[in-house]
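Note that one protein chain of the assembly has been removed; the remaining protein chains are unaltered in position.
Right, subunit A next:
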Amino acid sequence: MNVNQSAPPVPPFGQPQPVYPGYHQSSYGGQPGSTAPPTHYGAYNGPVPGYQETLAPGVSRAPPSLGAPPATTAQTPCGQAAYGQFGQGDVQNGPSSTVQMQRLSGSQPFGSAPLAPVVSQPTVLQPYGPLPTSSQVTAQLAGMQISGAMAPAPPTLGLGYGSFGPGRGPQPNYGSPYPGAPTFGSQPGPPQPLPPKRLDPDAIPSPIQVIEDDRNNRGSEPFVTGVRGQVPPLVTTNFLVKDQGNASPRYIRCTSYNIPCTSDMAKQAQVPLAAVIKPLARLPPEEASPYVVDHGESGPLRCNRCKAYMCPFMQFIEGGRRFQCCFCSCINDVPPQYFQHLDHTGKRVDAYDRPELSLGSYEFLATVDYCKNNKFPSPPAFIFMIDVSYNAIRSGLVRLLCEELKSLLDCLPREGRAEESAIRVGFVTYNKVLHFYNVKSSLAQPQMMVVSDVADMFVPLLDGFLVNVNESRAVITSLLDQIPEMFADTRETETVFAPVIQAGMEALKAAECAGKLFLFHTSLPIAEAPGKLKNRDDRKLINTDKEKTLFQPQTGAYQTLAKECVAQGCCVDLFLFPNQYVDVATLCVVPQLTGGSVYKYACFQVENDQERFLSDLRRDVQKVVGFDAVMRVRTSTGIRAVDFFGAFYMSNTTDVELAGLDGDKTVTVEFKHDDRLNEESGALLQCALLYTSCAGQRRLRIHNLALNCCTQLADLYRNCETDTLINYMAKFAYRGVLNSPVKTVRDALITQCAQILACYRKNCASPSSAGQLILPECMKLLPVYLNCVLKSDVLQPGAEVTTDDRAYVRQLVTSMDVAETNVFFYPRLLPLTKSPIESTTEPPAVRASEERLSDGDIYLLENGLNLFLWVGASVQQGVVQSLFSVSSFSQITSGLSILPVLDNPLSKKVRGLVDSLRAQRSRYMKLIVVKQEDKLEMLFKHFLVEDKSLSGGASYVDFLCHMHKEIRQLLS
């Protein structure tokens, strides 16, 4: 057999083999075209450094008035030419898909625009370089602008500043940059002769640069939360937090830290007001976890009217006898046992002794009033429910899992320094019927109880099902030894699903405790039972109005079930091991609504996926979880939490009910105005989470955050956080696909983005030519990130993306925090051999674009779920040898998932880096080695998000052009 014909080692994503060739052809066929542009770029790149050099002295901006008038006429043809070329390139490069055509036609008006060249001028991120501190950045509110290459238009030319809107007079600070402007003004000279044909990718805002800058500027000193409305450092920056009255950004991040005072302003700006809340976020070891406050039998002190909890913003008056609620202004009596005198500033004398008066985040011990049925909860339980149908047995999953559980059960989460975990465990196996196990410590052998009445599920035993691990260890071990044997010869291929969850839930109900189900499931549940599913995967639906059905659950049964689970505090974690379509969209409903996690291992094989699965499992079992939780977000009068995104269930409009909530789960909350806000008092958020700890203690975790309010839109734009914004927008869009066609969702995103930017342009930026694209400083990455969202698998699936994958990703994103969405949408690409081998820090990332890859290098790419090691074709032999222990590039196994352990600095470093990347993410990323020009490279290229994607996603540059056009349309 021909070696070349052998299949790639692992078809990632389990896509059918035939897809490859097609994919292959089209891409390689286009290769000549795609190689062409770099030469242009090369030409372009020339002037840039020079330009930057000139700027370096600190001339960060050019005055708007700068520029040579005559260019106007010349400009137009230039622009057209530029466009023309662009268009050609497109046609050559991309597969001829309808999407492409759309883009083409979409860009036409742009081409005909009078000031087409807008985008072509190599723009520099002037403000950043010279500005040392963040405060300066905010003070200057530097915007960025991309101006025409010719930059000749008199008023508009030059770099449009992200200025603060017309209302503002020049500020003193501006003085210094301005003088520098003339030098810039002279600059247009040199670019002019250059063919301004293409937008220089280096000239457009670079996420890498922004991240780097933020790291450099803000990573060094701790972020102190004392001041209201402070924008925290980016999620990509390592920083310490000092809680001085506001919740750490690890708990809450907002899209904007300055909220418009009126709803009109908010509507005008279109900037979503949202907070991404991660109530149980894990903190770095240097930061203390929230203090636990015990107010004894009376329970936490609350406002009588709005029930807000005591917090640092409450105003004590009348000598401390009363306090005024900072949320609803109600005046409450201070109970005698809580009374304390005030000092001369009106502050309680004991303010700093009490966490609830001085910190942004703290916990109250809840009283029995806060418990279900007015009874203190019993410790939660974990139930492991294992699919033992033919597929699960054959893939080796059951054996692997049982073996792992034996040791994993020692690592159940425990509270604080508790000796042993209070959590009890139970075991169920199932195929078409369910098998419960009695593992009571007094038994010599476990007992199996089969329930075949799947239509009407119930729990067959009480005593002996949920047990303490240490007491029943012998029986459990015996059980885990026997499970793989018992079912070794099974021929049962059908499985049930809903009854399994039902059973777990009933078990918890019978034991009167909350808990978590760990479901290990392999196939579409087609056995006759409630929640039975049929295969409805239909690729023909993609890009039709019916596409949304692919994301919707097949049956309402799972919602009902989830509701019951939530009522019982039963959280469901689902591990899927599908070989084919399993309808993730439906299976995920319960985990999603109960605050659980879903893990998917397509075509699971022990040899290849063991590490990943076990690592995820270990982490999932060990992580600290709050059970039976209710979250409520209270706000000061004027705004109101109106919409919630995440993995939870809501039975009314205010309470977020979470059967389980772990440190990775995030809830995104959107706020809307219902009244005017006051600039002086700002806006307050209080997120209260009532939950049962893993030792069965009922607690309330409170996070407070004070935001500023503004009457000037510029203040809003100055205090925004793009990462959070993207988090919100992605979640909004991903929810949108349930109800609207994907195209509608995409268009809405683009429109909103354009509106945001147009509003800025109109109200905040200093007047400039319409041909200029002016972006607010805080949002200059919005287009690139948004583009990533738009071309993500959910919103624009490629041919190789399965329906299940899309549903899976959609589900994942819903509860991602800001850091996760950030890297998920814009993957990190780390060159491995560029930096000296001795350096211990992470190598600086490069932009996710193919043209950033040099074939003599090795790169790591990660997005929080996937990890690729890309090996350039002409990488040094020594490097190959020391990393892969093979002599040449051609001998590297493509698709390799484990790097050989070699005793040399490079190997150690790379493996160390892989490990540290994995440690940063909540899920284990399986490594895939990709060789340049290899089949697998297509998969890898999918993550180079600045490039045009095969599925029709625009390249960054194209999208920016398109965005500009949209803005201009809005403005005109």
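What we mean here is this: a contact is a pair of C-beta atoms (placed from the backbone, for glycine too) under 8 Å apart; a residue touches a chain by one contact, two chains touch by 3 or more; residues count from 1.
Throughout what follows, contacts and distances are computed from a predicted model.
You can't see one chain of this complex, but its UniProt record names it "Protein transport protein SEC23", from the set "Protein transport protein SEC23", "Serine/threonine-protein phosphatase 2A 55 kDa regulatory subunit B", "Large ribosomal subunit protein mL43" or "CAHM3 protein". Among the residues A:L461, A:A474 or A:I526, only A:L461 touches the chain that is left out of the figure. Only one residue from A:M448, A:A748, A:V886 or A:L899 touches the chain missing from this view: A:M448. The chain not shown here is touched by just one of A:M486, A:L541, A:A567 or A:A695, and that residue is A:M486. Mapped onto subunit A, contacts with the missing chain fall at residues 433, 435-437, 443-453, 456, 458, 460-464, 479, 482, 485-486.
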